[in-house]
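Encoded as structure tokens, here's the structure I'll be asking about.
Missing here: one protein chain of the complex. Every other protein chain is in place.
For clarity, chains are labelled A and B in written order, and residue numbers in each chain start from 1.
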Amino acid sequence: MGSPVPQWRGVMVPLLLFWLLSVAIGLTVGGAGLAPFDVARALTGEGEPTARAIVLELRLPRIALGLLVGGILAVTGAALQALVRNPLADPYLLGLSGGASLGAVLAIQMGVASPWGMPAAAFAGALGAIAVVYRLARVAGSALDSRILLLAGVVVGAFAGALTSGVLAVSESAAVRSAMLWLLGGLGGVGWTGVLALAAWSAPALFVLALEARNLDLLSLGEEPAQHLGADVARTKRRVYVAASLLTAAAVAAAGIIGFVGLAVPHLLRLLRGHGHRGLLPAAFALGGAFLVLADALARSLFAPLELPVGVVTAVVGVPVFAVLLRRSVIGVKR
Amino acid sequence: MARQRALISILAGVVIATGCRADRQVTASILDDWGRPVVLAAPARRIVSLAPATTELVFALGLGGRLVGRTTWCAYPAEARAVADVGNGIGPNVEAVAAQRPDLVLLYASEANRAALERFEALGMSVAVIRLDLAADLRRAARLIGRLAGDSAAAEVLIASFDSALSAASQAAVPAHRLTARIYVDIEGNPPLTLGSGSYVTEIIRAAGAENVFADLPQPSAVVSLEAIVAREPDFVLAISSDTLRRRASIAGRPGWRSLRAVREGRIVVVPGDLYGQPSPRMPLAVRDLRERIAALWTGGSGAPRRRGAAAQRG
Partner (left out) sequence: MSGAALQLERASVRLSPALPRQLDDVSLSVAEGECLALVGPNGAGKTTALRALLGLVALESGRASVFGREIGSWDRSELARSVGVVSQREEPVFPLLVAEAIAMGRYPYLGTWSQPSAADRDAVQRAMARADVVSLEHRWVETLSGGEWQRVRLARALAQEPRALVLDEPTASLDLRHEMELFELVIDLVRRENLAALVVSHHLNVAARFADRLVLMSAGRVVSAGAPSQVLTAETLSSVFGWPVSVSWLSDGTPQLYPERKPLKPLSNQE
């Protein structure tokens, strides 16, 4: 007799296909008006040099970055929702988006906003915020209190955000504009080197999250029941928090602040399929990546040659879809 | 007693009547760029300029001596530095301006300045809102300031010399290449921000006989996708900065920008902000300067790039 518990296996194949489809769309769509045939030829190394340049050096790294960043944001969102026991948590609740913004804005002010300087400054800012939040949330040795974590994240984020606004208020208009554009998020800032650096950096942290998947299931029951069922709660919380923070800091450094993916993608999957993290985490990675790539394709092509900030597209496209699914689940169309 | 009171009221009536007539004489109907009538009792003697472009214009009209306040960003001409700094031009410090006791405030036409305008009016100060974003605005602004300062003749002289210098520069004897230079204007790198046809720099480009690859965009500035830039195959990249080497290096170093032939072949033109940054009577100098730079890069390098017919038509 089959288990009534929904199996993730059934959803992985469609998700993988969707993932591949998003890559295909990302490659063929864009402001340069290339036909799919030209794209295919460019991929094999032939075709016009301009088309080759656009496909191989512009679109391909963007897509790779989108798959990584989208995947990271969705996975950390899912893990954090379990960690703080709140389905409305998202990666930016840790306060590090505020820290990253502050780092970025200071980099612009000090004139070190190069293609490597900006991400480095944003990363440093994010780490600073994480350290403060971690310190605030540590109680009784090295145990993390989830409620304090949540509040500390909000507070530190607000503080950093206020400082950011302050710096912007006394900056000249070019600096303000630079800052605003970076903060709105985009996948064009780092090339292949950035993609590889991000991949190398995130792999261990993603692995750690995968290891803790079952413990995250237990944690959602509550800290005491989790302990009774064999979870080392303090250790799990610490590991998940550190991994999630490092992942999000890197994602923000590479691509600015892209909202909605980290909140909606895991939540959507929870609504559709359930909360077993062994399946939820990989599924979130796939769906988050595909979603961001599609959003970026739309951002590049909707008002070509103009380019929208990708964070705007993720929200505008994501919110209606999310709202429909939310209503369906609340109005009791549970399987 | 009654006779004294009657005498006083008659005197008061005469003074008021005279004053009104004097007002009617000077104000006539000078409307600023927001259609507001600007009321001045006499030609402006103490002027505060709240935009670098109007500051330059005031000096160009020979009225620099009447300037009692300028913004922190007014850097040209050098004499402007000696005038009192009253803060920002957008979102101005009303108190700092009022402290200079101006009889005329030249305010930059921006929606962000609506609140400041109300504050100035509440203080009873005369404000002329001036739109000075394009070369086309220069003539109107010069005439307006000239009238308000009681020196319309200076304005006409300036405009006439500007017009002749501009047409001379456009047809300058600097050897122009047969093909029109196609230029991408670089403001920001990530995401790429450029200028459309609604901007002063585009006007300089046009007057210099070149073409902004994004001239089809009407707005002053826009965020475009890198692949759109690559598809339009610009011959040059134009950037405005005071630090030439740094800016050039930063553009060349951006990931993916080497897909642009102009970047690969080093055809990056970096121009100074004080000459290209705001509409100015020195526009002819800018036009001449741009033509020379383009010619230098084109002849100094490998010659004009091969043009593909389809690409040249796109954009």
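Keep in mind that, in the parts below, a residue touches a chain if its C-beta (ideal position, glycine included) is under 8 Å from a C-beta of that chain, and two chains touch if they have at least 3 such contacts.
Quick caveat, the model's predicted, so the values are computed rather than measured.
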Can you pull out the displayed chains that the omitted chain is in contact with?
A
Candidates A:Pro36, A:Pro49, A:Gly166 or A:Pro225 - the one touching the absent chain:
A:Pro225
Listed residues A:Pro61, A:Gly128, A:Gly153 or A:Gly276, member touching the removed chain:
A:Gly276
Had the left-out chain been drawn, it would touch chain A at residues 3-5, 82, 85-87, 211, 214, 217-218, 220-222, 224-225, 227-232, 270, 274-276, 334
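To be clear about the criterion, only the chains that are shown with their structure count from here on.
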Any idea how many Å lie between the Cα centroids of chain A and chain B?
42
Complex contact set, residues of chain B against chain A:
73, 90, 188-193, 214, 217, 222-233, 250, 253-256, 258-259, 311, 314-315
Chain B-touching residues of chain A, taken from the complex the two chains share:
30-33, 50, 53-54, 57-59, 61, 114-115, 118, 172-173, 177-178, 181-182, 186, 188-194, 300, 304-309
